Structure formats: C-alpha cells, structure tokens
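Only a single protein chain was left out; the remaining protein chains are all shown in position.
Each chain carries a letter (A, B and C) given by its place in the written order, and its residues are counted from 1.
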Amino acid sequence: MKIRDRLREFKAGMAPTIRESRVMLLRIKKSPLSILGVSILIFFGLLAVLAPVLAPPPFKGQDPWRIPKDGWMPTPRPPGTAVTEPVMVKAGYTTHIFGTAQDQTDIFYGCIWGASLAFREGFQVVGVALIIGLVTGCLAGYYGGIIDELLMRFTDIIFAFPALILAMALVTALGKTLDNVMLALILVWWPSYTRVIRGEILRVKQEDYVEAAKAVGCSDLRVIVRHILPNAIYPVLIVASLDIGAVVLSVAALSFLGISGVPAGYADWGQMISYAQAWIAGGATLTKYWYVFTIPGIFIFTFVLGWNLLGDAFRDILDPTIRRR
Amino acid sequence: MGSRAFIIRRLLLVIPTLIGISLLIFSVISLFTPAQRAFLYVSNPEKGVDLPTIIKQYGLDQPVYVQYWIWLQEVLRGNLGWTKVGNGQVMAVLLHRLPATAEIVLYTAPIVVLLGIFLGIQSAVHRDTIIDHATRTVAIIGWSLPTFWLGLVLIAIFFSSLGWFPSGDRLTLTFIEVVRKPSFMKYTGLNSIDALLNGRFDIFVDAIRHLVLPVATLVTIQIALIVRVMRSSMLEALGKGYIITAKAKGLSKKEVINKHARRNALIPAITLAGILTASMLSGVVITETIFHINGIGRFAATAAREVDAPAVLGFALFSCLIFIFTNLIVDIVYAYIDPRIRLE
Amino acid sequence: MKNLLNIEDLKVNFYTYEGIVEAIDGVNLNLKEGETLGLVGETGCGKSVTSLSVLVLVPTPGKIESGKISFEKSEKESLNLLQQGESALRSIRGKDISMIFQEPRAYLNPVYTVQDQISEVLLHHSKKELTEKALEEIEKDLSKKSLKHFFYKLERKLYRKMLEKPNSLSLKILSKIPIVRRYERRLKKESKKEVVRILKEMKIADPQRVAEMYPHELSGGMAQRVVIAMALGCNPELLLADEPTTNLDVTVQAQILELIRELKGKFGSSVLYVTHDLGVVAELCDRVAVMYAGSVCELADVMDLFRRPLHPYTIALLESIPRPGKEFKTIEGEVPSLINPPKGCRFNPRCTKAMEICLKEKPRMIEVEKEHYVMCHLH
Partner (left out) sequence: MSTLIEVEELKKYFPITGGVFKRKTADVRAVDGVSIGIVKGECFGLVGESGCGKTTFGKTLIRLYKPTAGSIYFNIPTNVREEIQKLRNSSQDSSRLKKLRKQHDLSIFKGKKLKRLRRKMQIVYQDPTTSLNPRMLVKDIVGEPLKVQGLTRGAERRKRVLEILNKVGLTERHLYRYPHEFSGGQRQRIAIARALVVLPEFVVLDEPTSSVDVSVRAQLLNLFQDLRKDLGLTYMFVSHDLSVVECISDRVGVMYLGKVVELAPTMELYREPLHPYAQALFASIPIPDPTKRKRRAPLKGEVPSPINPPRGCRFSPRCEKAIDICRREEPRLIDVRNGHFVACHLIS
C-alpha cells in the first residue's frame, strides 16, 4: 500500500474515535462538577511540572523535595514574612508567601513540590496495583475454576484487614521508607482491582459477541484483549481514578502517624500537617498559626477532591443507563 | 441453595479465611528481625529475656512450618506476645483498651448508617434537584478530606477558638478520678453508659462532650460511601418495573418509596455497613491519635511508630477477627432479607 | 355504545441527552365500553407510552405536553385524567383502571410474597368491604362462648370505628404501636382469603401455595397470572395490557389469552391491548388502532381493518406478515428517529404513495367510513 493510501486509511480509522470523543466532551461540558474536577487536576499537573520554575530549589544539586529552611527559630512565622536566608534570597525568594512552619521550613515551597510527590505516589501505587489486578482478574474471571476460587479466597483474606492497618503492619515489618510505604499500599490495593475486573469480565463473558468471537476461531488471548477488556475496563478505570485520591490520603495518614518513611523536612503534605499538630494541640487558636496546617491541608483536600470529582463524573458519563435532561 | 446451606457454606468459608489470615500474618512476621520476632513469644520480660532459650523453646531455628505451627498454638492460646509500648501482654492491653474504641464506634456506626441511608434516599428521590446536588457535594467533600486534618481543624475551631468541646481524652480530670474509684461500678467500660448506670448524669454529659469531635470527624469521612451506595441502589430500584406496578396500584409516592423501593435498595447498603466497620477501624487509628483517646487504635499507631511488632500484628489480627465476625452477621441477615439468595 | 375512554391529541416528549424525543405526537383514539381495543405498532412507535399516559405514569424524562384523556368513571362522572390531582388519580389507579405488563416478573417486587402484593391493592382500594367481612367474622366469634369474649368485643369496637372513621387519628396511632397493631390481623386474614379466591379465578392450580411464594419462584406464565390477579383485584372498568404475552411461549400465550378473554366476560372490564403481534390482535380484539411513529394512523373494526386496510402503512404491515409460498413483501427503509421526525406525515419517507402535501402537512384523523378512521392525505 502506498503511504498516501495508508494515510487515508488512518484518517478514516480515526474519524469514529474523534466522533466518539466529541460526544464524550459534550457530556463533560454538561456536568459542571466534572469540569471542576478536570480543572483541579490540570492545575495540580501544572504545579508538578512547573515546580522548578515556581519554586526553584535554592541549593543546587540537592534533593529538590527537601524544603529549604530560613533560619533556626522554632516558632512558625505568618505569611508575608521577609526571607532572610541569603541562599534563598539569591534564588529569587523575597517573602514567605504562605509563611513558614516550625524550624522555618517554607510552606509555599513544600506545597508546590508536594504536588509532584502526590502524583508519583498515586500513579505508582494505582498503576502497579492495576496491572496486577488486571492480570489476576482476567485469569480468575475468564478461566474460573480453581484459579478463581484460590484468588478470590486470597482477596477475601486481604479484604479482612482494614487497608490502613495492614499497610501499617507491612511498613513496620519492611522498614520505614517511602518506597516501602508504596509497596505496602500496592500489596493492600491490588485485590480490589482483581475483584472489580473479575466481576466485569464475568458480565462481559456472557455477552453474545464474545461467543461470536470464539465462533470465528479467536484465541483466548484475542478474545480477552480485543473483545472482553475494552468492554470491561471502564468501571475499573473509574475506581482507579477515585483510588488515586485515596492512595494519597493513605500515604498522608501514614505520614501523620509517623510511619511514612518520608525524611523529616520533606515536601510531603501529610508530614507538613503532622508537624503542625503540635501548634494546635498546644492550645493555639485558629487565628494564630492557622497557616501551618490549613494550607497544606487545603492542597491535599483539593487534590483528592479533583480525582474524586473526575471519577464521579466519569461514572455518570459512562453509565449508559443514566440519561438525563 | 437453601438459606441453611448458604449459612453453613458461609460459616465453613470462615475457616480457610482464618487459616489464610494466620498465614499472612505469619509471613509478615518473618519479615521482622529475629530479635523482634522473639518478643512475639515473650509473656513477661521482667522475668528476664533469654533469647537463646526462647529460640530453642519456640523452635525459631526450626523449619518455617514448624515455627508456624508453634506460633499458631501460642496465638490460639491467647498469647500474642509482649508489647513494649503498652508494657504488658498484647492481648491484655488490647482488651483493656477496647472499651474506649468501642465507645466511639458505638456512637459513630448508627449515625453513619442511619444518616447515610436517609441522605442517600433523599438524594435519589429528589434526583437532580438542589437537595441531590447538596447531598452529593457534601458527601464528596467529606470523602476527600484527610481524616487527621479534619480532626485538627475541628480542634482548632471548637476547642482552641470557641472552647465548646474538649480537645481530647475521654473525660475531664476530676471525673477520671471518680471513675477510677471502686465505688463507680464498671459494667461495660464505656464511660457514657456506665455513668448512666451509676446514675451520674454529669459524667454522662462530660463523656458525650468528649465524644462529639471524634465522632463528628469519623462520621464526616465515613458517610460519603454509604450515601453514594444508597443513592445509586435507590435510583436503580426506582427505575424498576415493580415501582410502576406499585404506582399503578394507586399507592402514594411515600408508600412506593418506603415500602417498595427502599427495601430492595437496602440490600447493597447492608453489605456495605459490614465493610464500613472495617474501614472505621482504620479511621479510629487516626482519630484516637488526634484526640488522645487511649483506645486500641492509638495503641497500634504508637506501636507502629516504635516498631513494636507484636502489638501491631496483634492489632491487625484483632481487627481482622472483628471484620470477619461482622461480615458473617451481615451475610446471615442478608440471607433472610433477600428471598432470592435462599434459592440461588 | 358509549365511550369509556377518549384520548384526544395526546403529545408526550422525552427530554434526553441526545435531544427531545417526540415520542407521541397527537394520538387520537376512543375505547368503548366492554370492548377490547388492540393497539398495534412496531417498537418505539409509542404504544406503551400511550397506555402509561392513561394512568398518567409516563416515566421520567418523559412529559405529557398536551392533550386530553377523558375517562367515564361512572354514568355521570367524566374525568379528564390529565387534569386530576395526585390523590384523585391514586383512587383511580388500581381500582378503575389497572395495568398489566410485558415482563411480569420484573413488575413484581422481589422481596414480597405474591399475597403481600395482591392484598396491598385490596387493602388500598377496598378496605371497607374487607372490614365489613372482618366484622362479620367477629360477630361469629362473639356468638360462640369463649374466654376471649372481652377481646372480641374490643375488636368489634375498633372495627366499627374503622368503618365509620377510617382516617381517624386514634386509629393511625394504634396501627403504629407494636402489640396493639395485632388487631389488624383479622383484616389481613380476610384479605388473604380474598387473594386466594382471586388466584383461583386465575386458574392457578394451588392458590394457597402460590400465595406464599416469592416472584422468583414463579414461572413466566404463572407470574403473568399473578399480575393479572393484582390488576383485576378491584374489578376495574378498564384494563391496560401492555404486551402481556410477548415474552411467553406460544402455548403459554394461548393460555393467557384464553384467560383474558374469559375474565373479560366475567368481570365486564374493557381492555386496551397493546401488542406488536397482528396474530394476537386478530384473535382477541374487537377494534384495532394502528400506531406509527407516535400517532394512530388507522382505527377500525378488526374485520374491516384486516379486510380493507386504508392507510398505506397498515397495508404494508399486513402484507409483511409471512405467508407460506409467497415472497415476503417488505416496507422499505427504517422507522424514523423521533428526535428529528420527518416533516408532514411521518410515514412519508417510506410511503409508496406519498404526494407533495404529505411532505408538508401532517394529515388529520378523519372518519372515512362509519367507524373507520384514517390519518392520511389520500383519504
């Protein structure tokens, strides 16, 4: 085939995809919550990508997630305080926009760099868990029998543990590092995907088009990849998008409990709030020191909210039974 | 399958699950250092910890399956090891601290379940109206909030700024003294209930005042899920044919919703209620830590920070058992509510 | 004969994501007392929506835009159903007009027994009759010597009150109190007797046992009998049957059709029978209304319609019935989308006799011959 023909073929092949996406976009447009969700995530995506520009690390060659400190005073200072540390001034900082936390760590810097850390945590945990879940879910759902029974009993066992508690136990055993926290969360999380995918596959498997595919001689692999998965994957993706928020919350919770493995003074939203605890429990009113925990809290909250809104909106959009005005 | 066979099958399934859980916990154990592991078998370190003796006695130098067997026997005997953090036997410490946690769950669970079901139904019935949007927005916000942050914010507002509620502990100091006295009968270990039984209304009020913030925190976080499930199952039920039948019979909207839709929609919500107890234990860990309540959750959190293996594992095992037990009850209830399951 | 039901210019729209579906666009039809009117048409022509409109139960996102549905409730009383309040409608639904459906099992509530569901209608619409019967029973018990004499007297008092002031506050309160509530048992017992009696009328072999069953334990044919029992429980004037035999097997269908025919005679109800099966229409109905794309295009006596159809669509529909030895005659094209329906007569794109005016103007329903109405520019 000539390249020109191929191009034409490609164009024709893309047309329906574009058509479908247009319908999707139209529906997204009609749901204000999903627009909000998408904008929040775009905002955080930009923060993560533009972090080196928005908050350039003052010390070259150092870990950029380590929050720069401005002096050694223990008490936090409110937003708008002038920067005194020469290295930071040199890097272009004039004021602490969000103030400083205890030990003079800059809150603004921590919040900005926290975004990329949150994305990393969410994507890594959910991504790996999703892959494991896909493979096991396909095996269990498509072949059934003893594999299915064993896998389901295993997921039962994992489900019997409250997620955070099992993750806690695993991190305690593995050692407190961020990688171990993520590993523990993956171990805790994948069975839920196995379950969802299995259920979806069991549903799709009964459809006539799957049998029709077998009737023309498709191999099992082809049946799964071409016929079952494309029709089974969407509910799983919705769950996954909701879970990215949940993962970030879990890591933050572990951070808060002091078992996250994130080094002290790191740009981790959960840890920033955790350290702020002392300034509230100590009897400080909301008007004093509010910035220490409120600002990182709002960052975590909005980030998670973004994913939840997205997942929720997609659930409505993709659900063909829900057709509304 | 008759309902009897269903329940027997459900009971029998508990056995492999329990074995699996023990295996899983044991494999987590083998991740620990030998010294940490040894503490799993200690029942009182004050008598002196002699590592070589323990290793010998509990076969820690033996093959894995022997170790597992010995460990399992110890667990079945109720010996979960010694905790440095709690300074006692894990089992004893857990039981001692359980009432504090139970008290939180006692007030949280009914509110979450009943309010969640109510809001879910309202949201579905008034679909796409302001009630629906408001409920869903509040639920999704609640779900996106970090538990610990919400707790801190509530403390900052209601304790630090307004001074309405205490920031932590279970009782005011003076009352703790009262409660400790032998004249104060401890029936349940739950302060609020014991206070009522002892006729001390002031202590009851105080205990409730201490519970408001932790319970509010947990409810806000947990309610979202049940609202969401109830809403969607209610919407599903409302779209079913039998709803049209009910309307065609001439029943009022209230009767249609309360009698025909709700009962069907409740079935998935009941399942969820069981699962919620499990996630509530996760929430309890954080809530207790924030509000300084000496329940099993805070104990576990401290233990995890201090790498106190027996305590963490004991707590994990404990919460597992609670989960299995509640789920079993839920399943049995379920088998009686849904006539279809009895015949499957 | 008198009209029992008269539908005039009914319009129903569905507001969907894709746009406004003009599902029903000017339906005109009348149903005479005591007759069976067949409403035939293909999928999506609006025949089910028409029958739901009669009960004013069009599901969301549908909305009745305009029109008039008048129902002769009694000799003197003629109601426009679309202008009735909710409570007035509720007293009509299930009592004067009731409905049976295509998937009987989906239209029965899975968590209640057959008896619960049938007695619900009875308790709702004929509580008075049941209370009277219960009172008779109490009197019978009173005449016998018994230790419970005192309780029976109390019961009698309560039931008399139920007859006189069924909505009094004290009764409402009593019916909420757990143990006191037991006095309602006798009422329930009466309703159960009634349920068994009705089930027997449906030719169910073992009505006692069936009354205790849950819907999922019933076969399709049995479930349909239960639904019919529920519909006929209060002797309605009008029975709306929305494809009640479509998913049943032919032999079961024959049983149900026979049952409907027989019960119609016994209960004296009129029937609006919605179906796509011309065979069933020919077997069962006195008159037929043919629907296409949201409006009735022809309405006539069943003999007339099959012998001399006038509307091009009816002609084509009758010709497309497979007959052995002949080639299948087809109607070219497909049923149009109702989001942007064709202008003028909605059948014009598929009509072989379409004229210019058909593209521009929607034809009106006219009486071409006596009792033979057609909506076509040709006539």
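By definition in this document, a residue touches a chain if its C-beta (ideal position, glycine included) is under 8 Å from a C-beta of that chain, and two chains touch if they have at least 3 such contacts.
Since the model is a prediction, treat every value here as computed from it, not as a measurement.
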| item | value |
| --- | --- |
| Contact residue for the chain not shown (choose from C:32, C:156, C:329 or C:379) | C:329 |
| Residue among A:212, A:264 or A:278 that touches the chain left out of view | A:212 |
| Contact set of subunit A toward the excluded chain (per top definition) | 1, 12-13, 15-16, 20, 207-209, 211-219, 222, 226-227, 230-231 |
| Touching residues on subunit C - with respect to the absent chain | 42-43, 219, 221-222, 249-255, 257-258, 276-284, 302-303, 306, 316-318, 320-331, 334-335 |
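Keep in mind that, in the parts below, only the chains that are shown with their structure count from here on.
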| item | value |
| --- | --- |
| Subunit A and subunit C, separation of their C-alpha mean positions in angstrom | 53 |
| Whole-Å separation of chain centres (CA-atom averages), subunit A against subunit B | 25 |
| Residues of subunit C touching at least two other chains | none |
| Residue list for subunit A, restricted to those that touch at least two other chains | 324-325 |
| Residue numbers on subunit B that touch subunit C, as the complex places them | 239-242, 244-253, 260, 263-264, 337-340, 343 |
| Residues of subunit C touching subunit B in the complex | 52, 55, 57, 59, 86-87, 89-95, 98-99, 101, 103, 106-111, 117, 120-121, 124-125, 214, 216-217, 227, 230 |
| Subunit A residues within the subunit B interface of the complex | 33, 153-154, 156-166, 168-174, 245, 249, 252-253, 256-259, 270, 273-274, 276-277, 280-281, 283-287, 290, 293-294, 297, 300-301, 304-305, 308-309, 312, 321, 324-325 |
